[in-house]
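Only one protein chain is missing from this complex, and each of the others stays in its spot.
Order of writing sets the chain letters: A and B. Residues in each chain are counted from 1.
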Amino acid sequence: MNVDNVMVRAVRLTKRYAAGRAEKVALREVSLAIPAGQFWVITGPSGSGKTTLLGLLAGMIAPTSGEAHLAGRPITHLRDHHRALVRRRLVGMVFQEFALVSGMSLEENLFLPWVPQGGAGRAERARARALLERFGLAEFAPTPVERLSAGERQRGALIRALVADAPILMLDEPTAALDSENVRTLLALLLALRDEGRTILATTHDRRLAEDPRVDGVLRLVDGVLEP
Amino acid sequence: MIPFRLTDRRASSRPARARTFKFRQLVGLLLMVASLWLMGWDAAHRRSGREAHTASIRAVVRLLGTADLALSSSSRWLRHPSITEPGAAFADGPAILDNDPAGAALGLPREVLAGFSAEPDVPPLMRERR
Partner (left out) sequence: MKRQLALICFALGSARRRAGRSFALGFALALVTFALSAVLFLTEALRREFRLAVATLPDLTVQQLAAGRPALIAEQEQAAIAAIPGVIAARPRVWGYYFVSSLSGNFTVVGVDTDDGAVRRDLALVSMNGRLPSSNVSGEVVMGAAAAAFFGLEPGDAITLPVGRAEKRLQLVGVFRSEVGLWTADVLLMSEADAREFLHVPPGYCTDLAVHLSTPDEATVVARKIADRLPGARIVDRQLMARTYDLTFDTRGGLLGAMLLPALVAFLVLVWDRLTGVGTGERREIGVLKAVGWQTGDVLLARSWENAAIAFQGAAVGIVGAYLYVFGARAPGLAEVLMGWSTLYPALRLTPAVEGGQMLVLLCLAVIPFVVAGLVPAWRVATQDPHGLLRGTV
């Protein structure tokens, strides 16, 4: 139960990787709390651990120590299978590289997460159709994704994250491949989604996103440590 | 409704590809299964057709006195028909190995060389010294 309305919480999250004989610390005792229905940005230079933090918060990778909570539910100590189930229900993820499979159409990519369950249901298909219309991509549904522009692929990845109708949206460097016009468009979209009640967390080193006054909060990560 | 300006290439310059090919491939897979089934059906049909000729085949074997097929075997006690390997005609002795390559590498089972499975009693060699 989410008593204090915190949708995403990290408690002293630490992640160490083996790098040859030495050990690399990607994140060091990171704690944060993102309230429900807000749009937060995590900024920092390249290699500061933003992607790793997002992966830990989304339950994609397990921390070396510490805990992550989604909608008041701790996910760190869940088994992989249960963690994946929770993630599918609570988090829509947009990756920096869009994570679209070349050779598959936009539509097939949208329903990729549901293949192991036997395919997307009617509700997901209806939501996908509506989102494609809303984002102006309806006619590109059968188009192979490698034929789409970067902006179209970005929107496609966003649609896939929204089809599951998850309350939390996480985006990793969403503006990396976009021009200014598309960045403005994306920002407007994310704010609209925030206003609809979604909790949004985006990592970026793009100042256009980080310094926008309409963003609810900005956290700065440097060398794996969250600046106060 | 969030307005989107399509600053990218127009859709008309990039015709959408036809729907995915997965159904075509599934059909391909099913066709393969159907081909195999058809093959099995044809084999069973041919076998039952062949049964009708069994009486004829047995009659021929009785007439000819042999069931050997008109194939070359280079074995001297099977009839060979016009189809004999060169050199096989010279291998007439009961224990002469067949010219088949396998016979050169590995010996044939002894009973095949002997010609029948039981050997008659043979008296020991008698030697006389001057």
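Throughout what follows, a contact is a pair of C-beta atoms (placed from the backbone, for glycine too) under 8 Å apart; a residue touches a chain by one contact, two chains touch by 3 or more.
Computed from a prediction, not measured in an experiment: that's the story for all the values here.
K.L.:
Tell me which of A:M60, A:L78, A:A188 or A:V225 is the one touching the absent chain.
P.N.:
If we include the chain that is not displayed, A:M60 is the one touching it.
K.L.:
Going by the contact rule already stated, which one of A:R16, A:R88 or A:R184 would touch the omitted chain in the full complex?
P.N.:
A:R88
K.L.:
Write the list of chain B residues that the hidden chain touches.
P.N.:
Where chain B meets the chain not shown: residues 20-23, 25-26, 28-29, 32-33, 35-36, 39-40, 42-43, 46-47, 49-50, 53-86, 92-94, 100-103, 108-109, 111-112, 115-118, 120.
K.L.:
What is the set of chain A residues that contact the non-displayed chain in the whole complex?
P.N.:
51-52, 55, 60-61, 80-81, 84, 87-88, 93, 95-97, 99-104, 108, 112-119, 160
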